[in-house]
Structure formats: C-alpha cells, structure tokens
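Note that one protein chain is taken out, while the other chains of the complex remain in position.
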Amino acid sequence: MPRKEIGPFFVTSLQILEPDGSWDETLEPDLSGDQLLRLYRSMLLGRQADQRMLKLQRQGRLGTFAPSTGHEAAHCGPVLAMTERDWFVGAYRELGARLMRGESLENALLLYNGFEEGNRSEAPNTTPVSIIVGAQYLHAVGIAYAMRYRGEKNAAAVVFGGDGSTSEGDFHEALNFAGVWKVPVVFVVQNNQWAISVPLRLQTASDTLAQKAIAYGIGGIQVDGNDALAMYQATREALDRAYSGEGATLIEAVTYRTTMHTTADDPTRYRSQEEVAQWEARDPLVRMRRYLETKGLLDDQQAQALDEAVQAEVERAVQAFEARTGFPPDVPFDHVFGTRHAEIEEQRALFLESVRWEQIAREHDEPGDLAPREVGHA
Amino acid sequence: MPRKEIGPFFVTSLQILEPDGSWDETLEPDLSGDQLLRLYRSMLLGRQADQRMLKLQRQGRLGTFAPSTGHEAAHCGPVLAMTERDWFVGAYRELGARLMRGESLENALLLYNGFEEGNRSEAPNTTPVSIIVGAQYLHAVGIAYAMRYRGEKNAAAVVFGGDGSTSEGDFHEALNFAGVWKVPVVFVVQNNQWAISVPLRLQTASDTLAQKAIAYGIGGIQVDGNDALAMYQATREALDRAYSGEGATLIEAVTYRTTMHTTADDPTRYRSQEEVAQWEARDPLVRMRRYLETKGLLDDQQAQALDEAVQAEVERAVQAFEARTGFPPDVPFDHVFGTRHAEIEEQRALFLESVRWEQIAREHDEPGDLAPREVGHA
Amino acid sequence: MPKMNLVSAVNLALDQEMAQDDSVVVLGQDVGVNGGVFRATVDLYQKYGRQRAIDTPLAESGILGTSIGMALAGLRPVCEMQFSGFSYLMAGQLEGHASRYRQRSMSAFSVPLVIRMPYGGGVRALEHHSESREATYAHFPGTKVVIPSGPRNARALLVASIRDPDPVVFMEPTRNYRAFKEEVPLEEEVLPLGKAQVVQEGTELTLISWGAMLRPSLAAAEQVYQRRGASIEVIDLLTIAPLDSDTLADSVRKTGRCVVVQEAPRGFSVSSEIIARLNEKVFLYLEAPVKRVTHFDVVTPYFGREQLFLPTPLRIARALEETLDF
Partner (left out) sequence: MPKMNLVSAVNLALDQEMAQDDSVVVLGQDVGVNGGVFRATVDLYQKYGRQRAIDTPLAESGILGTSIGMALAGLRPVCEMQFSGFSYLMAGQLEGHASRYRQRSMSAFSVPLVIRMPYGGGVRALEHHSESREATYAHFPGTKVVIPSGPRNARALLVASIRDPDPVVFMEPTRNYRAFKEEVPLEEEVLPLGKAQVVQEGTELTLISWGAMLRPSLAAAEQVYQRRGASIEVIDLLTIAPLDSDTLADSVRKTGRCVVVQEAPRGFSVSSEIIARLNEKVFLYLEAPVKRVTHFDVVTPYFGREQLFLPTPLRIARALEETLDF
C-alpha cells in the first residue's frame, strides 16, 4: 500500500428556496397546495406561539423555556415529510414541529409552567421534551431498531438536536450504532451557530457537521435550514432511504436562533447585533411566504386572515391554559413506578400530612399568600 | 448552493515494510542501526515477556492480563519516535512499549499479581495501565493542553487504544476537544480487528478508522500496524505536526492480536484458526528481523544472542518479582487522599484490628493455610 | 429439579422469557456469538438469532440509550453492562431518562428494561471489576435495584425484573456465578420485587445481607450458634430499592439487635439507609447499636489485598458476638 490516499469522501449540500423567495425548479418538491399551506401555517403557529410565550414569561406567567424563533423551517419541514407511523424524537427547541405533530399548545404552556401534565400528549409516536443534550439520539436509534424488528413498513424515527449536541458522546454513540445496525433513523441537527454562548468554531474543528457522517458510514447532507422546502426534501429522501433499508442519514440544518437561548439568557453578552440582523434577513417564514405568494397560493388578504386565525388559536390556548385547575399535589407518587410499594406509600402519607400542615399554617398565618386555586399550583 | 457536493475529503495510508521484509526505499525512515536495534529488541522483549506471563498465569502464579503478542510494531514503533518529554498515555495492551518507556517488567508482574506497587513506575511522563476503554484519550488531550499552556517545546502526548474504543463517547469527545483546542496530541488506535468477540464490522460501519478524523478536522492516517517502520514514521510525522502547532493526528494501526483477549478469554469461540494463521504470517517481529538481516544489522548468531539476553532479562524480572515482599495490608488507607482524615483513620484502626483477628484465627485454626510471607500477599 | 449455578440460572431465565415473549431481546458487549464473558447469555444467539441477542458496539451509554428507545417502542430489552465497574458511563441515561420517563410523561410512556451487571469482589480480577456500588443506583428515584444471592432466587427475580414495567438494575454477584449449585425448577418461578426474605428464623439478633454476603453471613450465624447457641434471624434483602423496611423492622422488633453485612464501602451506602430506617421504625426496640460489617471507605484495592477488605465469616461472627454482648 506504500503511501496512498484513502477517499475521496463526500457529503451533499442542498438549498431550494433562495432568501428572496425564488427557487430552483429542478429541485422543487412535488407538494400540493394544501401541504404547502399546512407547512406554512405550522411555521406561523410556532412563531406566534413562541412570541406569545415570551411575553407570558416576561410577565411572570410562565417559567423558563427555549424560544424557537428562526428554527421553524428546520423542524417543520421534516415533519411535513413524516407520517404518524414515524416517530418524532425531539429535543427542546421544536415547538412548531410539536404542534404540527398534534401536541397542544395548551399542554406546552402547562409544561413550561412546571407541570408534567403538559407532557400528556395526544400526538402519536412523539416523545416529550428532552433536555439532556444529545441523549435523545440514542433513544431514536433504539426506537428505529424496534420498528425494524417488528417489521413495520414505511416507518422511521426522526430525531432532533443542536450543533452543540454533536459534541456529546451520546451523539457519537448514536450515529455509530445507527451505522452498524443500519436502522431507519434520520438525525436532524439544527446548526444554529451557537450553543448558548459557544460559537460553532469552539464546538468542533470540522468544517461542516454533515461530514461527521463519514465517520459512521451513514449518509450526510448539509441543508439550508431556513429553507422549508429543502428541509422537507432532504427529510423525504432520508426517510425513503430509511424505509428501503438503506439506513441512517445525518441532516445538518444550517439555521439561526434569532433570539435568546432560553428566557434566562442574554445573547448580547456574546454576539453582535449585526450577526443577528444578517440572519433575520434570511427569515424562514418570510421566504416561505414569498414562495407561496409567487405560486399564487397565498395573497395578502389570505395571509392576514391566516395570521389572525393563528393568533386566535394561540389566545384560545393561553386562556385554556390559564383556566386549568386540578393538580393534585401527590401525583409524583403515582409515577415513580408502575407498581405500588409500601415504602413509597408510606412517604406519600408523610407528604400529604405535610401538605396539610402547610395549608393550615397558610390559612392561619398568611391568608391570601398563595393563589387559592389549587394546592400545587404555585 | 442548490444541490452540490461538499468535499472531497481524504485520509492517508502508509506501509513501508512488506510482510516479506522488503521495503519501499523512498519511504524508509532515516534511523541509525542503534535505533533500529533498540526498536527490535523492545519488540522482542515485549513478546518474550508476554509469553512468559502467559505461562505464569496458566500456572496460577499471575492474575488476569491482556496479552500483546502481535501488537509489538503498533506500540513500539511510536515509542521510538517519542522522547522523554512526550507523554505516553497507554491503555492495557502495550507491554513492549511500556518497557521501552522505562517501566520495569518486575513491576508489570507485580501489577498483574494484584498489587498497586506495580504501578510505581520510574518511567517519566508515563501513565499507568488504564482499563476503562476510551477514557484515556481525554487525559491525553488534557495533558497536551497543559503542555502547550506551559509552553513546553517539542513535546506532545501520545495515547493508545483499540478499535473497540472508538465506539465510546470519550473517544469522540477527546478527538473533538483536540480538534478545537489544536493541542499537541497523537491518537494511536490499534485496530486489531476484534474487541473481545466483536469484529470490526459490528463496531462501526465506517470503512476505515482513520477517516473518523474527518469528523474532527484533524489529521488521519491508516498505517500497517505490523510494520514497525511505518508506525515509527507515521508517529514521527504526527509528532512533528504536533510540535509545530498543527494539532492532532489520528493514527489507525491495522494489526491483530494473535492470541486471546485476556487470559480469561477463549478466542476459538468467535474466530477461525485460518484467520489467525493469516495474521501470524504477517508477524511484526519476523518482518522487522528480516529487514535488519537484509540491512546487515543482525545475523543469525547475533539474533540468537539477543534472544538469549532478552530471555535472561525476563527470567531475572520473574525471579525478582517472586522474591518481592513487604506489602503492608493497610496501604490503601494511605492513598485515599493526600491529606489525613479522622474518618479514614478510624476505619484504618478497625481494619487493622480485623486483619489481626484473621491472622490469629489462621494461626490457631488453619496453620500453614496461607503463605507465611506477608499479610496481604494472597 | 436440575441443579445449576447462578450463571446458568440467569441463562435459564433469559432463555425462557425470550421463548415466550418475542419482545424480549438481550444486548450488550459480547452477549451474542460469545455468549457473554461469563456465559450468561450462551446459546441465545444460536436460538434466537442476531436480532434478539445483539452484539453491540463498545459503548455503555449507547447500550442503555438504545435500550430505552427499544422499551419506548414496546420491546423489553435486557441489556448487559459487561462489568458494573463500567456502568457509570450509562449513569446519565439511567438517571436522566430510564428512571424518569414514567414521571415525565405521567405514565404515558414507561421504560420496562433490565440492566444486568456482574458486581463484587473475591474473584481476583483486574481494577474496576470488583466493586459493589448498589447504593449509587438505589439513590436514583424511579430505579429498582435487585441483587440475587443464589441460583434459584436469581432466576425467579430476573423473570420478575424482565416482566416489571420499570427499569431494574439487576446486579449479579460475580463471586457466586459458579461457586455453588442449587436446584432450580424448570417450571415458571417468580419472586416479587420489593420483598426481602427471612432465610433463617431466629429470636436474638437480625442479620441482614444480600448478594455474595449471604453465604459468609450464614456461616457466621452458624459459628455463633455453635459457640453459644445464639438464635440468629438471617434476612436476604433481594431488592435493594425500593427497600422492604417492613420486613427488616418486623424482625428487629422481635430480636432487638441487628447486624448488617455488605461488600460495599461503608459511607453513604445501603447499610446506612437500613440503619436509618430501623432508627425510624423500631428505635425503642433496639437494645444495641446496629453494627455493620462492610468494605472500607478506601479506593477498592487490587486483588492482592482484596480478601483483607471483604467481610469474612470471622469478621461477621465477631460483630454478631459484640452485638449480642452489648
């Protein structure tokens, strides 16, 4: 072998919609008007819900959450390509996608107000918010293994994460298992350039995240993550590969979070307003709307009606959320195990006793201190 | 960007010595006769020590260990390229390399007889055997960081592991940190085709291990790991890159363990005798010896003398090891912390009391049951 | 009833559960072709194929993480950590996901899986192969920790663990893998999780242990009985978490004295919790401090010294006598 080159290795890149709304017709996916409008509506709902949540949070009516403004194409595009048979394995910054999968905004609000009840989702094959960076990739690989084992046809797992998550050992182990097992899984890495304050160049010395696929013998593609059509198309192709037994694909969605990491973060500490502005000019919603307009699928009036409808939907959810009651304090004791244990029940009794004391004390000493609604609704 | 290719990416491969002992003169490294003989002698010592240890183990005079027969070129070649300034961060299958670094065989025997005293090494900048697969890569990156931070010149860390170790999250995190930090570190992965019973194709779907470098923006090279000259040369180049601030290199050494994983393993359960025979025909020692013979550096008589000298050295170490005494039972209490603590000392007293009881009981009830030498030398 | 050792009993449980429920799969390093480094999964690959006896890449977090995914999607994975000493690499997946999925989703999802792992000393093994750290996992809420002591209860507890709706850390005492045989029925036998067992009744002292410590405990009880006729009640904990403190308390209420024997280091351990529970439940019945016989709070020494650090019948017997004489 003396001294030789091994290679060449390649990955692919894809963009269909330009920032100005023009597009490459040879690449344009074959989607119906309904599908396209569903996609746009989902992105819009994600955006409006996100911004409403930010207000609620600032008013102290919601806890900490991770805003998703800017990411809508990156996570709604893939969901359009998925069916209910596919599993959606999300992280924590895919609000629009979750709503598109069938989770309710009311539940999302409940979740970010600190109640597990918000995770009781109606959405099929959809896992709850997963905060531990990188862990969820492995779950998706296991799910995909189970799907193949059960002989499920036209079904795959699609899992989401961020650029920072590619540094975790679990990301590596997941892609490696997926490669060896050749299971139907699609990894969507939303490369939004930042992991809190850490820029991509301090996250990895690799030129692209897509090329990490080469280390695992799986497919890799870098996609304009603000281009909903390209995200749809890349996921479509990855799913088709997965369905036909060709294994896993890593999709790098190049995008940007135009706002803070979470509501506890101050992004002005680590990045410039110019950078943000540059990316705002590439807004995924604007681009998609221009596309729909050019295609004659949405005019100004329809756009405004849609805006209002979505806003009304958000308001209904906020109202429903704020009207929710019924949060028994001892619920956690019901979900430690699926079986009953004397030790746990003994502690439940202790706990309920202490809740009662606190209530009595409150009534006697500090009337009106906590909202009267419900014990547990702090 | 529409749909494009990103790439091409390459890694390199290297072989200098052919299995028959012929070589590529354009690639032949510029090594003195003394250096070449040192390399060969180290490989031979590693081999003979290994085989002697196997006998001792089979006789019940040594505990479990991981034989290194077949790996000698893969780990001695790199050490020849290193100086004392460089750190050697080993795993558990680099006996020849450790001896070459200055560890004593007597200590190695002590270690595998269950005494930490065996890790009290005289070898400079050499870490003890590290069993947790993959963990040591990170230590090397941290060491390299410290070296650069201190402004040490012409110094790098060289860390060893196996093909199986590339699946661990720690491997990934180490290569990624090394890429971002651009620190002077060389990763030597001894790809011996097996991780216990798991063959490489079930370990990763990547065609080579070297190409994993592409995921981290570091150098990657696949080397014939049974070719000591190529291993020397690849490490030399990687060290030069490291010394000059160009960062990390991943060296995949393609080799084979021709014997069992550890003395507790039965390789006939999972691989064929033909496969083993094929690799035995590529024995790194034979190849190196042929090279030295052709170069006129070693004739039959010298070879025999060397064999005998090495064998005598091994025997001396075995005898010294077996004569060792002085293993106070409570040593572990001295090395929990570098500071004294009442809780630990209280337990030491309890412990020593129980050791005394056991001793008295033994003397009374079961005289001669344990070797009288030393409490603690079970 | 055939006689078999603990490894074979584990294998029997796996084999029978796989035979009757195709959602049961085993996975881990070397569990397939090789049948496991201790042969606990031997022949499963040959019988059930490589899709159900899965040789995984070398990555503990990957093994548990993918098992969680399998469990979410309806399988019942039994994964193996080759040694418990390497299981800390999956602690993130265990604490963060396996043990939380039920509560997080209010039981919409559950993660029925078993993490098998050999543990414990006494077999002259290399570094990291001799520890006993059941307390680490017992402290994670939502996680069950089970430790059999012999072939028969190993089989019956493993079956229960596989059928359990939640994650179970199933720790197998390496030292007892081949140390002795017991009769194990081929017919189904299941022991409930969360229940300790009184293996020898007595009136004067309660001796609590688990795993490989049961046998030296029984030997010590016998010695003390021979020496002075003391009637010692011996309890095999079997499930570490959730702890069956009622059985322990009932016994100590009767005997008034107690000794706990564990292989693990002393600090912040299972014996600590047992003592705390007895303090809470039977304080007024205690006629002597609860004594413990344990490893020490040192970094587990290599095997040259390990026997000196492990509880022996002699050390246990002395603790029994001191407690009886208190």
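By letter and in written order, the chains are A, B and C; residue numbering begins at 1 in each of them.
Heads up, the rule we're going with is that a contact is a pair of C-beta atoms (placed from the backbone, for glycine too) under 8 Å apart; a residue touches a chain by one contact, two chains touch by 3 or more.
Because the structure is predicted, anything quoted here is derived from the model rather than measured.
Engineer: Write out, one label after another, the shown chains that touch the chain missing from the document.
Structural biologist: A, B, C
Engineer: Just to verify: which one of B:A66, B:A108 or B:A144 makes contact with the chain not shown?
Structural biologist: Looking across B:A66, B:A108 or B:A144, the contact with the absent chain belongs to B:A144.
Engineer: Pick from C:P77, C:P151, C:G194 or C:P265: which residue touches the chain that isn't shown?
Structural biologist: C:P265
Engineer: Looking at the full complex, which residue from C:T136, C:T255 or C:T312 touches the chain that isn't shown here?
Structural biologist: Considering the complete complex, C:T136 is the one touching the chain left out.
Engineer: Mind pulling the subunit C residues that touch the left-out chain?
Structural biologist: Those residues of subunit C that touch the unshown chain are 60-61, 85-86, 88-89, 91-92, 94-96, 99-100, 102-104, 127-128, 133, 135-136, 138-139, 141-142, 241-243, 265, 267-273, 275-276, 279-280, 283, 286, 288-292, 297-301.
Engineer: Please give every residue of subunit A in contact with the chain that is not shown.
Structural biologist: Counting over the whole complex, subunit A touches the hidden chain at residues 63-65, 111, 113-116, 129, 131-134, 164-165, 167-169, 195-198, 202-204, 264-265, 269-270, 327, 329, 331-333, 335-336, 343-344, 347-348, 350-351, 354-355, 357-358, 361, 375-378.
Engineer: So which bits of subunit B touch the chain we can't see?
Structural biologist: Residues 87, 89, 116-117, 119-121, 127-128, 130, 132, 135, 137-147, 149-150, 157, 169-170, 173-174, 176-177, 180, 331-332, 334-339, 341-344 of subunit B touch the chain that is not shown.
To be clear about the criterion, only the chains that are shown with their structure count from here on.
Engineer: Based on CA centres, what chain would you say lies at the far end from subunit C?
Structural biologist: Result for max centroid distance from subunit C is chain A.
Engineer: Taking the mean of the C-alpha atoms as each chain's centre, how many Å separate subunit B from subunit C?
Structural biologist: A distance of 35 Å separates the two centres.
Engineer: Would you mind listing the residues of subunit A that make contact with two or more other chains?
Structural biologist: Touching at least two other chains: 169-170, 173, 176, 180.
Engineer: So which stretches of subunit C touch two or more other chains?
Structural biologist: 56-57, 59, 61-62 - these are the residues of subunit C that touch more than one other chain.
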